[in-house]
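A single protein chain has been omitted; all remaining protein chains appear in their positions.
By written order: A and B. Residues from 1 in each chain.
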Amino acid sequence: MAAVHPVIAPEARADAVLDVRDLSIDFATPRGPVHALREVNLTVPRGSVVGVVGESGSGKTTLISAAMRLLPDNAELRGGAVLFEGEDVLRMSPQALRNLRGQRISMVFQDPMTALNPVLSIGQQMVDIQYRDRGLGRAAKKRKAAELLRRVGIPDPMQRLGNYPHEFSGGMRQRIAIAMALLGNPELLIADEPTTALDVTMEAQIIHLLRELQQDYQSSILFISHNLGLIAELCDYVVILYAGTVVEQGTVRDVFHRPQHPYTEALLVCDPALLQDVTRELPTIPGDVPDLVNLPRGCIFAERCPRVFERCRAEDPATRWVSAGHAARCHLASPLERS
Amino acid sequence: MTVLLDVKDLRVRFRTLGAIRAKLAGVADPFLDAVLDVSFQLRAGTTFGLVGESGSGKSTLGRAILGLTPIESGTIRFDGMAPMGLSGSALSAYRRNAAMMFQDPVASLSPRLTVKALITEPFVIHGLKDRDLDAEARRLLDMVGLPANFAGRYPHQLSGGQARRVGVARALALEPKLIIADEPTAGLDVSVQGEILNLMARLQRELGLTYLIITHNLAVVRHICDEMAIMYMGRFVECGPTAEIFANPGHPYTHGLLAAQPHPDPDRRRQDVELKGEVPSLARRPSGCEFHTRCPRAKERCSTERPEPREIVPGQTLRCHYPLLDPAA
Partner (left out) sequence: MSVPASDPIASAALPAGTAAPRGAGVFRQIARDPMGLLGLTLATLLVVTGLFADWLAPYDPIGIDVRNRFADPSWAHPLGTDNLGRDLLSRVIAGSQIALIVAFCTTFLAMIGGLVLGLIAGYGPRWLDNTLLLLFDSIYSFPYIMLALAVITLFGSSFFIVILVIAVTTLPAYARLVRTSTLGIKNSEFVLAERSLGARAPRILFRHIMPNILGPLLIIVSMDIPVVITVEAGLSFLGLGVPPPAPSWGRILNEGYSFIRQSYWIVIAGGLPLILATLGFTFLGESLRDIFDPKLRKRG
């Protein structure tokens, strides 16, 4: 059943940097197709930070790969589109794709070394990625690189341009990776668990930095994380992915304060940071993520849902509006009539 | 309650350069102190949390207690015995009584062995030939809540949570008194984290286990640990009952760590970052109090004079000249 409702308010959708529409992707495997993403709708409005929350197997990685069209060979597009500035990434020409990756969309990875070449100085790398900018001389490119390094909190940036990645600590490398990602003035920044490999004090600093940069540059950020605390700290909107479907989305306040999907509710309850009273009996979500090869009938969460009732096992719920911009894919979500 | 593990003035150091190379390079001190002056007691049947950032020495301390990393000086007494001086059968007995769970649930399992081989291996290593390995495998799988047909699986066929359960079963095989768990929840989804911690709590109740939990996750420590210590550059900067420390952190570093934990509430966003910068390299250990380079309360004295551990409130010890806790109160 296709999700007929647009999920984020139409006015936000009109000025979206990234607009994923009814995206369904399968992976061919010897066991049969894995339905990795099913009818995923997601919008990144210009100048906002959208968080994607999902546990392992939720399809986070597939979603990012689709946004950059870096899907593995065994991926098969079943339907939908990924509109970047109105243009479908999945049907773009190779030339347009080259412009897209690294220039119009950049990425910050969990491991900063993914983005850094270990045998080149960071100055060299930061000058190299400005190759598209023919009008600028080498010295000017270096100045621009140093300026960005200063902005992300690297002391003595002019001197440190000559250093190699291994001469920096993990936190510094992640700052450099962020500076490199911002160098091309991307329209969208995708941050894939950028702080998972870092210590808490460094994590707090990086999140703080991302928020400052977002405000300074009015950038649009798609922030992938499994850490609800970080999502609450940084994001304007949040999308909850479960087993390849968007089960709930809306503003961070709406979703965190008035979760409408039982899965979101359970996730929030499970976070030990949210438990007021000290307990040895931590809440859990019983059961396992369903097999994405043989999808269950009805609602994808029915097996583990504490509020499951007959209809859930028979009928896959449609995405329903609860309030403007807040939607949940659950039979129990009380829909709000829109004019 | 009896003290199961008593660690006194423990020091662990790593050689950075060989003796000849150090001479040639003119390096006077080719060592890094990973653990320094660590003393604590672990009471039987309780859970102790070791908290710190990477490079704090928390994992090294755990490994040193099990004899996986040689110690430079200090003493470790386990159940009244000093295992580090032991050899042969006595050391083997110690290994049976103290088990370790490693960080990565899947990578800490030998990849070519089946689950049954993995969880019954402790019996084979310790020469317990009279055991019925099939029965033991069923018993252990049942104990950690895995179906018996998992015995034939290989590690790469397990999810993170299942692999973690196998790790627990393996640690439990020889009925140890102490389990040292290095980041027991690392790499697990939030919902699975709870399951593993609940399993560990249940086993503690049923078997009277003692846990030493090494983690950076303060939210977890708050719920499962009776006592905790915060490590910074190899030293305990604060140590005491978990509830006290969470209620009244005495050391500025503890306070900073607690403040750095993100809170899943969009209305409680932090406006500023309390702890700036990062842990200095162990090769360039700051003078005086190691934390003074990042401490918001540091005064001149902190960079020259090293604070000694003081018991500010009964049970709560910390190393700070200007603690947040007022000793007079």
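Everything that follows uses one rule, which is that contacts are C-beta pairs under 8 Å (C-beta built on N, C-alpha and C of every residue); 3 or more make two chains touch, one makes a residue touch a chain.
Values in this document were obtained by computation on a predicted structure and should not be read as measured data.
**Student:** Looking at the full complex, which residue from A:Gly51, A:Gly80, A:Gly102 or A:Pro165 touches the chain that isn't shown here?
**Tutor:** Only one of A:Gly51, A:Gly80, A:Gly102 or A:Pro165 touches the chain omitted from view, namely A:Gly102.
**Student:** Sort through B:Leu68, B:Ala82 or B:Ala148 and give me the one touching the missing partner chain.
**Tutor:** B:Leu68
**Student:** For a quick check of understanding: of B:Phe14, B:Tyr154 or B:Tyr322, which residue touches the chain that isn't displayed?
**Tutor:** The one listed residue touching the chain not shown is B:Tyr154.
**Student:** Which residue among A:Ala96, A:Val278 or A:Val293 touches the omitted chain?
**Tutor:** A:Val293
**Student:** What residue numbers in subunit B mark contact with the hidden partner chain?
**Tutor:** Contact residues on subunit B toward the absent chain are 63, 66, 68, 91-92, 95-96, 99-100, 102-104, 107-113, 121-122, 125-126, 153-154, 156-157, 159, 167, 170.
Methods note: only the chains that are shown with their structure count from here on.
**Student:** Mind pulling up the subunit A residues that touch subunit B in the complex?
**Tutor:** Against subunit B, the touching part of subunit A is residues 55-56, 169-172, 199-205, 207-208, 226-233, 252-253, 256-257, 266-268, 270-275, 278-285, 288.
**Student:** Provide the residue numbers of subunit B that touch subunit A in the complex, in ascending order.
**Tutor:** Those residues of subunit B that touch subunit A are 53-54, 159-160, 189-195, 197-198, 201, 216-220, 222-224, 243, 256-257, 259-270, 272-276, 278-279.
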